[in-house]
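A single protein chain has been removed from this complex, and every other one stays in its place.
For reference, chains read A and B in written order, and residue numbers begin at 1 within each chain.
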Amino acid sequence: MKIRKASLVFAIGISLIVPASVLATSAVAATTTLTIESWRGDDSVYWKNTLIPMYEKANPGVKIVWAPSTSNEYDSALSLRFKGKTAGDVIMCRPYGTTKTFIKNKNLIPLTGLPGLTNFTTQSMQSWSDASGVPYCVPSASVGAGFYYNKDIFKKLNLTPPKTQAEFIAVLEAIKKDGKYTPLAAAGTSADSWALDQMGLELVGPYYWKGDAGGVALDNGTRKATDPEYLAAFSALASWKPYLPKTFSTMGYTDAEQLFILGRAAILVEGSWSVKEIAPPGKNVGIFGAPVAKAGDKPYVQVLADHGFGVNSASKNQAAAKKLLTWFTTKEFAQAYATGLPGFFPLSKDKITIDNPMAQAWLNLRDGAIVTAPIGMDKMNTGTPNFFSVMTNILNVMMTTKKTPAEAAADFQKSLSSWYPPQAKNK
Amino acid sequence: MGKRHRKLLLFTTPALAFFLAFAVFPLIGTIYISFYRESKFVGLANFKFLFTDETLSSRFFSAFLHNCEFFIIAAAVQLPLALLMAALLTSGRVRRMTGFYRTILFIPSTLSVVIVGFIWRLIISPLWGIVDYPLLGEKATALPTITLMSVWQYLGIPLVFLYSALLAIPSNIIEAARVDGASDFRIFFRIKMPLIAPQIGIITILTFIWTFNGFDIIFALNGGMPGPDFSTDVLGTLFYRTFFGWGADQGDQNLGAATATVIFLIILLGTAGYFATIQRRLKVSQL
Partner (left out) sequence: MIFFVLLAIGPILVIVINSFKTTDAIFSGPLKLPDSATFTLDGFKRAILNGNFIGNYINSTVITVGSTVLTVVCSCLAAYGITEFTTKLATMIAGLFTIGIMLPVTLGTVVILKMMVRFHLLNTHVSLILVYVGISVPLGVILMVTNFKTVSNDLKEAARIDGANEFRTFLIVLPLVKPGIAAVAAITMLPIWNDLWFPLILTTGPKTQTLTLGIQQFVGVHTNDWQALIASLVLGAIPLILLFTLFSKQFIKGLSDGYGK
């Protein structure tokens, strides 16, 4: 009796496992299913409810699966999936960095001749092309970085958005003296240290190192990170320290956002993609860009081509994937993207209407300013260690401990010269 | 004899097959590939890189020190606490609710590290919780804090283990001591503890192996490059990062294998050293 019961349990167990495993891992044969790999889990609702149905309706027979991973793990998990041939069909591409490695390893297919690519400038495709200019990803959107401010708090304390560094410090001082609000909120944990780079150093720095030229100089080794213009950038970032919350080192990216949303912080350093969370309709929020040192100088505005879409070279549905990519080049997609994901700005040449006033405010930052891309993302970001991992750690240490900007710059230069050949002579 | 051997092998083959294929072979294989670089034999080159590369070697030694810190705190806190609670549970003072207490105290061990990490991070967060000091954000306190979280979670295991060890002590010894007029304290320290000393030893060495292999809670809280400033980086996360990659850092399977081999050696030496010295002395004292 017991024996039969045991073998029955065993049989049930096996009969559950086998079909479940088969079901779970076999592909659905009838329609073509395209899987999109991405790190934008935050956008899942819009993709699943609007963008994907839009395409599926016009293309019966195609089913799209949106499969995001955590942003921090995306690159290594994707690399593994490429090796194991389990990666999705359509791949969201990071700017420069790992995408260049994937191109080198032939994980993505070249997109020369893809209809619709003419809708983009060569400059916007640079981060996703190989050395000879062959494109591998369709650019989708760019983002910017800046400061959100709580208009109600500013009105209460009689403040106006600052234009110069001196004005900025004055505003921060006034809020600090008032004592009721945290002057500045930003991401301080080591896990979110990317924010101190992208929305910190790369936000205030371009003005001092004169934009793209400053990046090229470091890439070539003609300038050192300890030279005055970069040191000034480190110092500008360090000037925030007295105005950050006392417990900054445990404040994560979302904690900072929450602090601002709850009205406890007056200013929040952020990227433009956060419009939906930070400035939904009804919230009295404004933005201002990085301050300049000398009144009257032209400000620099950072614009980062944030992501594009490519096709997995091991995909079994390459034709269908390419058709989807062509849709990504159209005005229809760009308009839908910009409308539903305010703060992402399509890179295509099409003229699209931005109806979200906050998104428009982000765009307006570019008026009268010099547009520049973040430095260190291309040549200094291949290999291990790289610009990203070293800089983010040094910035986090500088902002959470007593380390001075001079020490931070020196630490960075020391590390850079040890693993980046063009800088080896600048020990 | 041959027939017995055949029958033995027949019955043990399934278990042996799984064990050898998926536990033993991978370990040996890892040591093997650590001598290669992309299918090319390079001898000790990977190890040399691990110990001499500026960035990697400093990370390795820091991670090793962090593991030591983790182990010392875990052993110093978890063991006495588990012992204390096991003693309380068996002392007769809480006789009626023993089962209930035992169950409740074990529940944290049933949670996954993601849940444990999240709950505690929330509680000690200066922003949303009840603690004012940024424990997880400061270099000096980050690792001890995470260690204590791990101790909270896994306290149930040595507790149960020591509890049954205490129960196994023949009651006539205790009775005899009581008749002689010994107090509870004396009974515990002079009689019970020496008798369960081997078990305490086993728990210690198991704690050693677990903490040097630790990864889950640190990764769940701080990701693959655990800060602040790598102060919570342990050998486990270093290993993960080296062979798998993290962020823009590429992984390298051979270098990762070399890292794993070194970690294995460390654990092996520690365990062997322990058995050679302490466990032998404990066995002697039992006589």
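By our rule, a residue touches a chain if its C-beta (ideal position, glycine included) is under 8 Å from a C-beta of that chain, and two chains touch if they have at least 3 such contacts.
Small disclaimer: the values here were computed from a predicted structure and weren't measured.
Participant: Going by the touch rule at the top, give the shown chains the omitted chain contacts.
Facilitator: By the stated touch criterion, the chain not on view contacts A, B.
Participant: Among B:15, B:179 or B:276, which one is in touch with the chain left out?
Facilitator: Here the residue in touch with the unshown chain is B:15.
Participant: Any idea which of B:56, B:85, B:135 or B:197 touches the chain not displayed?
Facilitator: Going through B:56, B:85, B:135 or B:197 one by one, B:85 is the residue touching the chain not shown.
Participant: Just the residue numbers, please: which parts of chain A touch the chain that's not shown?
Facilitator: For chain A, the residues touching the absent chain are 2-3, 6, 9-10, 13-14, 16-17, 20-21, 24-25, 41-42, 44-45, 65, 67-73, 77, 80-81, 83-86, 252-254, 257-258, 262, 277.
Participant: To test your reading of the contact rule: which positions on chain B touch the chain that is missing from view?
Facilitator: Considering the whole complex, chain B reaches the absent chain at 1, 4-5, 7-12, 14-16, 18-27, 29-30, 33, 85, 88, 94, 99, 101-115, 118-120, 122-123, 128, 152, 155, 157, 160-161, 163-165, 168, 199, 202-203, 205-206, 209, 212-213, 215-216, 219-220, 236, 239, 243-244, 253, 256-257, 260-261, 263-264, 267, 271.
In the analysis below, only the chains that are shown with their structure count from here on.
Participant: Determine the centre-to-centre distance between chain A and chain B, using the mean Cα coordinates as centres, and give it in whole Å.
Facilitator: Here chain A and chain B have centroids separated by 37 Å.
Participant: Quick one: which bits of chain B touch chain A in the complex? Just the residue numbers, please.
Facilitator: Touching chain A: residues 54-55, 125-128, 132-139, 222-230, 244-252 of chain B.
Participant: Using the touch rule from the top, collect the residues of chain A that touch chain B in their complex.
Facilitator: Of all residues in chain A, those touching chain B are 72-73, 75-76, 79-80, 97-98, 101, 188-191, 193-194, 245-251, 255, 258-259, 381, 383-389, 393, 396-397, 400-401, 415, 418-419.
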